[in-house]
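Removed: one protein chain of the complex. Kept in place: all other protein chains.
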Amino acid sequence: MKIKARFFALYRELTGSSELELEVEEGITVAGLKEKVTRDFPQLQGHAHSLMMAVNSEYAAPDVKLSPGDEIAFLPPLSGGSRG
Amino acid sequence: MKIKARFFALYRELTGSSELELEVEEGITVAGLKEKVTRDFPQLQGHAHSLMMAVNSEYAAPDVKLSPGDEIAFLPPLSGGSRG
Amino acid sequence: MVEISEDPIHPERVIREVEREANGAVVTFVGTVRSPSQGKEVLYLEYEAFKEMGERKLRQIAQEISARWQLADVAICHRVGRLGVGETSLVIAVAAPHRQQAFEACQYAVDRLKQIVPIWKKEIYRE
Partner (left out) sequence: MVEISEDPIHPERVIREVEREANGAVVTFVGTVRSPSQGKEVLYLEYEAFKEMGERKLRQIAQEISARWQLADVAICHRVGRLGVGETSLVIAVAAPHRQQAFEACQYAVDRLKQIVPIWKKEIYRE
């Protein structure tokens, strides 16, 4: 099945992509996709521990199963707001 | 000696004056002036307990002695700011 | 900057007073005329101040804040005269390098203003 991966900030810079369409096996989980993507982009490996993931614009636990057409976002540690 | 008395808000309404020049004895204290003024304006008597006084734009204790030309303000309970 | 004046207050102008390159956080309190009040519909409100003393006390509050929360900048404007419902009576802006200080100091300024600044309010109700 096809899903869409989106990379932000540091992950966009490391992968060189902001958006990718990926072919993955049916029933893959969030954790499974994370594993696959860090295999495909070894430069992400040092950052995998701080990675948060969102499915269709909502934070998702590692065991959530993906469906065709899902949009999965790879989110580095947040730093919104101001320094104050 | 001459001093200046100023009345604000409720006290201005009760006395009908915002400013009065008063002749008082040398060495009179803040408390002494308060007594004299509540004698001259009996309508202030019910409010004397909540009265704050300032000498030359600074809160003053009852035992402070007044000097010629001092400006003494009679201040009702404060209600600045907003209701919030 | 502290001010007691009959002119309408623009919060943005007050905020701009305390913005400095070193300050990351500005916390602002805006007080507006509310209706209903005490169960009654407010027509308008009259604020009266002992202006000279009031501005002196506002400066004192700003100094107290600088002493207690180092590096905090404060601006306070209180409007007096006749104010309609929804109009702004008070703006306090506090800037500090860190937001925790700015929140604390702004709250302190509002509390202190009610305690020591000689300003009086009269609510005029319908009927």
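Labels for the chains are A, B and C, by order of writing; each one numbers its residues from 1.
Criterion: contacts are C-beta pairs under 8 Å (C-beta built on N, C-alpha and C of every residue); 3 or more make two chains touch, one makes a residue touch a chain.
Note that this is a predicted model, so its numbers are computed, not measured.
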Legend entry - Residue ranges of chain A at the interface with the undisplayed chain: 6, 8-10, 54, 57-59, 73, 75-76, 78-84
Legend entry - Chain not shown, touching residues in chain C: 10-12, 15, 19, 21-36, 85-86, 97, 99, 102-103, 106-107, 110
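Rule of thumb we're sticking to: only the chains that are shown with their structure count from here on.
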Inset, instruction - Can you check how far apart chain A and chain C are, centre to centre, with Cα atoms defining each centre and the answer in Å? - result: 47
Inset, instruction - Please work out the Cα centroid separation of chain B and chain C, and write it as a whole number of Å. - result: 26
